[in-house]
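Here is the structure we will look at.
One protein chain is absent from this view; the other protein chains keep their places.
What follows is chain A.
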Amino acid sequence: MRYDTRDKGFDDFLDAVEQGEPYYLESPSGNGWLPPRVVDPETGEEDLAEVALPEQGEVLTHTKTHVAGPDFADDAPYTVAIASFGPVNVTGQVRNIETGNIEIGQAVKLGVERTKTTEDRVLVFYPVE
């Protein structure tokens, strides 16, 4: 593994996804952000609360990556997408579907898997029928 030291906030979020209870941070103004955040970058508000992430998201964009860095060399080719989950967008790799069949608007659920190359945890999207 490349990342053998925890990154608080980020790894907490992956833990929460694995436990089926992912969350985001919401400011009093209603803006949503992924952790770690001390303030809402739009408003400067510091009073951020954990709010349950919507169970289902929607793909906003995607790309199939053929040339990867060394941490993903054995994973390539793989497809990265950004999906909207209510007030936050999440970046992850798409699983269980051929790239040519992914369309913007595809409904997805969030999960965590391990990469082939380094066996580090990676956020993934599973298509929802």
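Just a few scattered comments:
The criterion applied here is as follows: a contact is a pair of C-beta atoms (placed from the backbone, for glycine too) under 8 Å apart; a residue touches a chain by one contact, two chains touch by 3 or more; residues count from 1.
Just so it is clear, contacts and distances are computed from a predicted model.
Between the names "Ferrous iron transport protein B", "Thiolase domain-containing protein", "NADH-ubiquinone oxidoreductase" or "Acetolactate synthase", the one given in UniProt for the chain missing from this structure view is "Thiolase domain-containing protein".
Checked against the full complex, the one of A:V39, A:L60 or A:A107 touching the unshown chain is A:L60. With the whole complex as reference, residues 3, 7, 9-10, 33-34, 41, 60-73, 75, 78, 80-82, 88-93, 99, 104, 115, 120, 122-123 of chain A touch the missing chain.
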